[in-house]
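I have a structure I would like to understand better, so I am pasting it below and will then ask my questions one at a time.
Omission of a single protein chain aside, the complex is shown with its protein chains in their original locations.
Coming up: chain A.
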Amino acid sequence: MIVEATGIRKSYGGTEVLSGIDLGVPEGSVLALLGPNGAGKTTVVRMLSTLIRPDGGRATIAGYDVVRQAAAVRSVISLTGQYAAVDENQTGRENLVMVGRLMHLGRAGAHRRTGELLEQFGLTDAMDRRVKTYSGGMRRRLDLAMSLVGRPRVIFLDEPTTGLDPGSRSTMWEAIGELVRDGTTILLTTQYLEEADRLADRIVLLDHGRIVAAGTADALKARIGGERVELRFATEPELLKATAVLGAVHAGDVLSVPSDGTAKHLHQLLDLLRDNGLQPERVSAHRPTLDDVFLALTA
């Protein structure tokens, strides 16, 4: 386990924000900490990245203790916080070169690494513009690029796509996916089940400073019932007939059918209804949200 934590806890002014968390992340894998605001996700990340000290428990990164060997930990990790830590009045290139020099890559080394990262994150065209002219998505990509300058073995990403539009979000997902393919270990926090599902090998559900559930995305989804397709019909006889045809149950005027979310399954469903002379008026896909997960797992 390149990231290992046992029983880490933290209180602020008598209020316990983390009450004994155990985590393990194998090298080259992605762990998502999923939870609502105030669950303690950011506290875990700040603790593992040496910014705050645990009140109890022990954590190591690549074998280094986050409290006693903080400097060694800092040389193998990088942190990308919730708010893009970039200088608005420097250009993208200047921001990257600055970090390169702080990582003591030397002048030529810093420039070479900057070129690579600008290329990798699609920022080459904008590299000589000041960051204040960048879009939200470009800022986040630059922020992520800055945390990769020193080729960290473990990357902490605190809510990497919060506040981004869908287009920028998927670009960010691709960028993170590329890091995973390069074998980097990632620990990310998110409020979106979809994001955890898309990026992570394992998901840890956090609520009120405790681990509520942990496992692969599939295992968690299996526990909460996965995706469903909801069908509505123009008349009640049609609804009742469809309920019988599909062998499902209806709640009120909605017929809810379990689904794997693929187009293929939807086709099969609609074909079967058409063969029986049925045409739903409306079709909608319902993916389990974080709310559903919490209701299912904390009930």
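Keep this in mind: a residue touches a chain if its C-beta (ideal position, glycine included) is under 8 Å from a C-beta of that chain, and two chains touch if they have at least 3 such contacts; residues count from 1.
Definition applied: contacts and distances are computed from a predicted model.
The complex includes a chain that is not drawn, and of the options "ATP synthase subunit c", "Amino acid ABC transporter", "Transport permease protein" or "3-oxoacid CoA-transferase subunit A" the UniProt name matching it is "Transport permease protein". Contact with the undisplayed chain is limited, among A:84, A:188 or A:204, to A:84. Within the set A:5, A:30, A:62 or A:99, the residue that contacts the chain not displayed is A:99.
For chain A, the residues touching the absent chain in the complete assembly are 46, 49-53, 67, 70-71, 74-75, 77-79, 81-85, 87, 89-90, 94, 98-99, 101-104, 130, 146-147, 150.
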